[in-house]
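In this view, the complex is presented without one of its protein chains, the others remaining in place.
== chain A ==
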Amino acid sequence: MKLKIAFDIAKTHLLTKKKQTLVAMMGVTFGIAMFIVMISFMQGVNQFLEDSALDASPHVRIYKQITSDRPSLIQQQNPDGFNVIYHQKPRQELAKIKNGLVIARHIEQQPEVLGVSPQVSTQVFFNTGSVPIPATLAGVDVQREEKLYRLSQRMKAGKIEDLMANANGVILGRLLARKLNLGVGDKVNVTSSTGGTSLLRVVGIFSFGIQTVDDARGYVNTPKVQELIQKDANYITDLHIKMKDPLKAIAFGKELARQYDYRVEDWAMANAAILAGEQIRNVMTFVVSFTLLVVAGFGIYNIMNMNVMNKIKDIAILKATGFDGQDVVAVFMIQSVIIGLMGALLGVIIGFSLSYLLSITPFAAGDFLSIDTFPVKFDPKFYLLGVIFGVITTLLAGYFPSRKAAKIDPVAILRG
């Protein structure tokens, strides 16, 4: 009952000052719309980068790291002594994972694992023309690789089955193929770092949409690489693991690191740069959104203050005829909430429209990323957040003028 009167008075005030109401509303609308566009776009970028990076990289990778960072003989013999060793070099050792195929089979049996692909990769030079072009040749079991990376869906030309059928086949990255000026059916000579050479036939071209991969990788069958570097059929350098749930990869990687004496890297470590970028974008979104909302809040604060000043006589009369401070607060808070809610709803609509327009705007990222339009994420959560922020901002901005209104001394006004 009491609120009903306050609501009626608030409504009358708003309707008789339509222009002022609209201006206050536009502030909120603009703030919320920009907030929604910002967060949708930034989260879209995050999602896109995360997806493409996660897609193209293993959730967990096991490999042998060759470093010079190992205890020397003298340190082992005389651990408490003052030992100085100059220019320690990497030891002559193989990058081989011992029993790699057995380990792969063992890991594959874990229920949370989607698949394991044992690989042997090596640096090679492609020889076309006079300049050797460096690249990485990954020797894979195509079927296992398909299970992990859906390779068949990334083929721009040729089929993955052609690789299985052709012992000398190679599938090249799109940019690498362009650099080498090779198409399906062409032949190319490669030289490995250890001196082995081989003639390969291009059977397909793939694209992950990531420059660093498409520009420098070729897939061949595992035996081909083993032959090229003169190693036996058990020679495995990498185990790529995909989990059913990517978030479980970190814990699973730690577990593997305990079990095996090899270097274990999860996707978060491998993509630290992307995750750092994500954090920066999140902070940016927060700062900009917060600024927009504060500006909208000050707008409402000013207009509500003006409103209270204009209505000072009305407030005095209401108090004189028996309305108390809470009634007066209600009258002005209701006005703020109406402005906030309507502004926020309009902001949500405009924010959605702008986000949609952005999502269909062509965006040429060049070869760096395979993307045609701006990445925008549509998530109802953002819209809900926008409305909540809008209402909270207006509640805060309306509170102080309302309290001022409630404290007005009617006698001072009514004396004239």
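Operating definition for what follows: a contact is a pair of C-beta atoms (placed from the backbone, for glycine too) under 8 Å apart; a residue touches a chain by one contact, two chains touch by 3 or more; residues count from 1.
Note that contacts and distances are computed from a predicted model.
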Name of the absent chain as recorded in UniProt (options "Oxidoreductase", "1,2-phenylacetyl-CoA epoxidase subunit A", "ABC transporter ATP-binding protein" or "DMSO/TMAO reductase YedYZ molybdopterin-dependent catalytic subunit"): "ABC transporter ATP-binding protein"
Contact residue for the chain not shown (choose from A:Arg105, A:Arg263, A:Lys313 or A:Lys381): A:Lys313
Residue among A:Thr12, A:Thr212, A:Gln259 or A:Thr361 that touches the chain left out of view: A:Thr12
Contacting the left-out chain in the complete assembly, out of A:Asp51, A:Glu112, A:Asp324 or A:Asp372: A:Asp324
Which of A:Pro132, A:Gly196 or A:Pro410 contacts the chain that the document leaves out: A:Pro410
Interface with the undisplayed chain - residues on chain A: 1-2, 4-5, 12-13, 16, 313-314, 316-327, 410-411, 414-416
